[in-house]
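Take a look at the following structure, please.
The complex is shown incomplete by one protein chain, all other protein chains being positioned as in the whole.
Note that the chains are named A, B and C in the order they appear, and that numbering of residues resets to 1 at the start of each chain.
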Amino acid sequence: MNSSFYRLSTHPMFTGYYPLRILSSLQKGCRRFCDLYRSMDTSSRLSLLCHIGESYGVDQRAIVDVAQKVIDSQARGEVLMLRTLERLRRALTPRYQLLLGDIGRLEGGVKFLADMRADILNMLSTTSSDLDRAHLEALQSCLRELLSLWFTMGFLQLERATWHSSCDMLQKISEYEVVHPVRHWADMKRRVGPYRRCYVFTHNSMPREPIVVLHCALTKDIASSIHSILDMRGYSEKTEMDLTPPMEEVEKAEHITTAMFYSVTSTQKGLQSVDLGNYLIKRAAVELQKEWPQITQFSSISPIPGFRDWLTGEINRQCGALKDCSLKEEQYLITQNEISSLCTTDSIKPEALIALERLKDHVINVTWTRDQDIVTVVKPILMRLCVRYLYREKRRGYALNTVANFHLQNGAVLWRLNWAADNSPRGLSSSCGLMVNYRYFLEDTVTYSQEYIEHKQIRASQQIKELCEGLHC
Amino acid sequence: MNSSFYRLSTHPMFTGYYPLRILSSLQKGCRRFCDLYRSMDTSSRLSLLCHIGESYGVDQRAIVDVAQKVIDSQARGEVLMLRTLERLRRALTPRYQLLLGDIGRLEGGVKFLADMRADILNMLSTTSSDLDRAHLEALQSCLRELLSLWFTMGFLQLERATWHSSCDMLQKISEYEVVHPVRHWADMKRRVGPYRRCYVFTHNSMPREPIVVLHCALTKDIASSIHSILDMRGYSEKTEMDLTPPMEEVEKAEHITTAMFYSVTSTQKGLQSVDLGNYLIKRAAVELQKEWPQITQFSSISPIPGFRDWLTGEINRQCGALKDCSLKEEQYLITQNEISSLCTTDSIKPEALIALERLKDHVINVTWTRDQDIVTVVKPILMRLCVRYLYREKRRGYALNTVANFHLQNGAVLWRLNWAADNSPRGLSSSCGLMVNYRYFLEDTVTYSQEYIEHKQIRASQQIKELCEGLHC
Amino acid sequence: MNSSFYRLSTHPMFTGYYPLRILSSLQKGCRRFCDLYRSMDTSSRLSLLCHIGESYGVDQRAIVDVAQKVIDSQARGEVLMLRTLERLRRALTPRYQLLLGDIGRLEGGVKFLADMRADILNMLSTTSSDLDRAHLEALQSCLRELLSLWFTMGFLQLERATWHSSCDMLQKISEYEVVHPVRHWADMKRRVGPYRRCYVFTHNSMPREPIVVLHCALTKDIASSIHSILDMRGYSEKTEMDLTPPMEEVEKAEHITTAMFYSVTSTQKGLQSVDLGNYLIKRAAVELQKEWPQITQFSSISPIPGFRDWLTGEINRQCGALKDCSLKEEQYLITQNEISSLCTTDSIKPEALIALERLKDHVINVTWTRDQDIVTVVKPILMRLCVRYLYREKRRGYALNTVANFHLQNGAVLWRLNWAADNSPRGLSSSCGLMVNYRYFLEDTVTYSQEYIEHKQIRASQQIKELCEGLHC
Partner (left out) sequence: MNSSFYRLSTHPMFTGYYPLRILSSLQKGCRRFCDLYRSMDTSSRLSLLCHIGESYGVDQRAIVDVAQKVIDSQARGEVLMLRTLERLRRALTPRYQLLLGDIGRLEGGVKFLADMRADILNMLSTTSSDLDRAHLEALQSCLRELLSLWFTMGFLQLERATWHSSCDMLQKISEYEVVHPVRHWADMKRRVGPYRRCYVFTHNSMPREPIVVLHCALTKDIASSIHSILDMRGYSEKTEMDLTPPMEEVEKAEHITTAMFYSVTSTQKGLQSVDLGNYLIKRAAVELQKEWPQITQFSSISPIPGFRDWLTGEINRQCGALKDCSLKEEQYLITQNEISSLCTTDSIKPEALIALERLKDHVINVTWTRDQDIVTVVKPILMRLCVRYLYREKRRGYALNTVANFHLQNGAVLWRLNWAADNSPRGLSSSCGLMVNYRYFLEDTVTYSQEYIEHKQIRASQQIKELCEGLHC
């Protein structure tokens, strides 16, 4: 019992030593609990949550008893076994599940639980106590299951956001956008204007809240750069209320053959690992095909967050190994030709080391944007190594890069790597200006999704495979 | 493997021996499953459901292993135990839960699952195989949990049905009404007209479907008879489209002090034991108090289904016991005075026996409605015995009568028994024309509900208690 | 000044001798006027309206002055003339127009004015005073203009009534239906069910009120009988709430090539001669072609009210003339062959007379429905004479039959006369069971409408023309 418990224990909810069951039957009790929780700082919340996990979880002794009975039932027939399993399942239901369910019934209750789960996920990454972590894990897992059931597809409403949507909705969509931040209202107006689609999922339990947001552009071909979609030059000088002129444009069917998904955002941290983005992409694809039957290509244009960090890390490691002479030539990140092209002058240091350091310097200082000669040298290297990062680097067998992992799980194909695709400071510093297309062949996503999830196989296009061929990839 | 399985096994869903996991990821697969199921007759459905229960339930061997680990974990610390319990919980999730969840995501899927659960509940009461029953029980329990989470209060919309509501909604409300059947559209129009309220819960997952229906009358006092609420004489003669005249009436605040709940219906058998009627009554009470702050009394006027059957059963048992001479006088259903008043003529048979047979005769032939003298004799007896039925007769400690049990669980008070309260053929034959008021003191329902649920205590009014006093109750 | 004026003059609205202009600026004054008017009986209303017409119409002396100026302006240039005409126009605006406009601004005000105009139209046909009639005529003409502007197409909403529409809307549609009266709710449900369309115009100013109603059936061919559309046998025996079974039917495109308009009703007498039915048919046609592009035929199946009365009148006249010997043979309604076939027995009276009397007897007693031999004789006669009634009988050059006049004004073609098309008592007694199709060729309605309105030409099909050929038509 920590000190904060004593403070808590004076709260009406805890003083009476009421069993949680009764408390939870009281809507008032639930509301009071929510208010109490909201008024607390993080450390008090941690104490409260751990206390709940500890005191209102499962009855371990009872479970052990039933577990024993399960073992004993083995020889005594299916019917008995099934009944015992039912008893075991009941025993495994934590007592706080009742409280959580009752909170979910309150107005705003589901949002509260999602936010609470977001808290717990944060706590899990900062708390050092193993026991606290175990309790928090059980609690968040119970919440995940409840939220996952409540956010079943059938209960989500697909909406298209347009300039006719409400200001608060568009403001939220703007604020939640982190892939390509919205700069001002004119920018936002463009993203819901002609040749653009913005779809959101909303949910009864969180009125006026976009749960997932998908931005899409209607184009003539698979875009190789974000700048063809988000060209915002010239807006900032105008007075900001003057947004009208370029928006009146009418969409022409002959300009539309491709749907480019250029941003997908799950806005609720508390719904992490409740799979919604995938469903939104697929629902949107259905809507788009209804609206524009001539659309034949569906693809993302996606950032590659982490590429530069990974690359500089790799270079550092190779440089260290080179200095130790522990690196074999066949492990080199770059080819001899590339080494030569990077080391234009003579040097005493071993060439490979110099070349790698030069490469790192290019990457860090983004030198190529000012010098076409550097592009000639650097582009093939970065392209190849980026494909290596996306296609070969794994974590537990799945793509290390989270965006890649998301699209591959959805059944997309690693389609095309694009040079100079995002030259914003952000794009240059996180992925050397590269972006990648993940292409969706609607007929095959289920098959490809399975291949990836079950067999960890990544589908890639010819371009990707060729970039990746040879010794050094 | 029964024969119907072989037939089933030729269905695409089963031929491939695909693990259910993958199948369920296919929306098409789910749709095909629903279509298949719907096209089947009851016995094929039974086979299919048992097959699913058997083949796609839990992996018992795996559970036994984890159960053993739980037992072993006992001595090895809380953290390990919690992790093992999490594993056990995962092992206990039947594989078909994924399929059910995916079906729930389909349009109309939740309704399909609710209907399927209704099927299973029927099968459970007709199937003789213990093993089948065990599988079905596990399946319906899994469904109950899913449905219960989906029908969380926050997702239910309260609507008031009026003559402005849609025809299909009012038609469904009419058809679902079994407490006091709706006779024609004029009758229905009255039930949504002035001094009446009809509230329904609807749910996103079942569009245009009233899930629970509550009929309410606004009155000057607690009604002692259904006829003051549902007076329908004279309508049948008119041409049925001519409904307008009496409906224009404007409600006057001074005539309204009481809200009488005269019918509450859960329309979906598949949602049995998902507690919705209770919530509807309470939401309606809130709405009513907002609309008419001067309302001070909330009460039901409820039928007493089963009273006559119970009473004739009791009489038969006493008659048998009297013949066997195994009945002590203090066990008699009726008092000596009542015996005398029932046996107006001399007789050779023991008076008690004759009296009971006469009573039974009265009950069966509903003799009192034509003869005021009989009323004088029979009314006090039936009133007392009916209170005994409602107040004393128990099943597992709770009220035997299901309507009583419903209202008492909700926290109502057994308030008043009413003579000649429902003289329809149906009312006379099921409850000797008696009806009862369960009164809701809004402030106290939570307390009373707990007293009943946890301590099996029934709150009753003075009238009820007095009727029940004395030797024979 | 009649006596009722004195009574009226004590009403606040009149006591102050306020000029109407000011009164009307008071919303309260308008409301009070409406309440006053509504509380009056017909004769008081007449007095009030005449009083308004007389006292708050135009200033005749002022008009005469301006009229003189118009005449004088002739020689003095266009500019002066135009200004004088503007003055004249202003002088011609009755003072009460301001009051009417202000009433129109009240909630429910437009409905009030429409109802008041309906009153005036009734009064016009019953009042004998020429002066009263002149004032009423001016008043109703002013109202007609206002209503006509308010009920401009752009402000009318097209709605499709279905079983999902509100009960009060369907009840009103039922009650307003006079062409083929709705018999019960099951009947109504059918008329909004599969293979049926029911369109209504509603208007902001009369919420929840169907202004015009159009019933339509989707068929395989142009229907030759109302019974193929309104088959209601067998419904009456069922309990009336049990409407579900036959409604679940799904419409199949291959069964739909024709849209049959089988009833169109303008519900507001006060909107008489404000052309709405025509617009509704055309809007409905557009909707239907959007929904079912394969529809190629649009046609009505229409009653022929007044045919039997006209026919018996004609027969009576011919009989009289025959007795007077003032009828030439070429004027005979029926041919010699027909005379022979009608007079099966010998007779002393002149054959033609007997034949006509027999014909009248057949018509009045509807003899043919029981005897196929009579059909052989009577059918060709009635068919020909009915075409004569529809095609040749005129009033001011336009079709005498009002239904014919309506469809011909809309630009329809007199397409096909159908025998035994409405065998209901009503159909037999008003039009000998005949019905007629007016066919709409959407491309040509504008042209045909002009031909009819401007040149009084009726477009008719070959069948009609052939039926009408020869001596006696």
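As a working rule, a contact is a pair of C-beta atoms (placed from the backbone, for glycine too) under 8 Å apart; a residue touches a chain by one contact, two chains touch by 3 or more.
All values derive from a computational prediction rather than experimental measurement.
*Asks:* Looking at the whole complex, which visible chains does the left-out chain touch?
*Replies:* Over the full assembly, the chain not pictured touches A, C.
*Asks:* Looking at A:Ser44, A:Ser165 or A:Ser461, which residue reaches the missing chain?
*Replies:* Hidden-chain contact among the options goes to A:Ser165.
*Asks:* Which is it among C:His135, C:His215 or C:Arg416 that touches the chain not included here?
*Replies:* C:His135
*Asks:* Of A:Tyr37, A:Trp185 or A:Trp292, which one is in contact with the hidden chain?
*Replies:* Residue touching the chain left out of view: A:Trp185.
*Asks:* Looking beyond the chains shown, say which of C:Arg76, C:Arg89, C:Lys269 or C:Lys323 touches the absent one.
*Replies:* Answering carefully, the residue with contact to the hidden chain is C:Arg89.
*Asks:* So which bits of chain C touch the chain we can't see?
*Replies:* Touch set of chain C with respect to the missing chain: 22, 25-26, 58, 60, 63-64, 67-68, 70-71, 74, 78-79, 81-83, 85-86, 88-89, 92, 101, 104-107, 109-110, 130-131, 133-135, 137-138, 141, 146, 149-150, 152-155, 204-205, 446, 449-450.
*Asks:* In the complete complex, which positions of chain A touch the hidden chain?
*Replies:* Chain A touches the missing chain through residues 163-168, 170-171, 174-175, 182-185, 189, 208, 240-241, 243-244.
FYI, only the chains that are shown with their structure count from here on.
*Asks:* Measuring between Cα centroids, what's the chain most distant from chain B?
*Replies:* Centre of mass proxy via C-alpha means gives C as farthest from chain B.
*Asks:* Return the distance between the CA-based centres of chain A and chain B, expressed in whole Å.
*Replies:* It comes to 46 Å between the two C-alpha centres.
*Asks:* Could you work out how far the Cα centre of chain B sits from that of chain C, in whole Å?
*Replies:* 54
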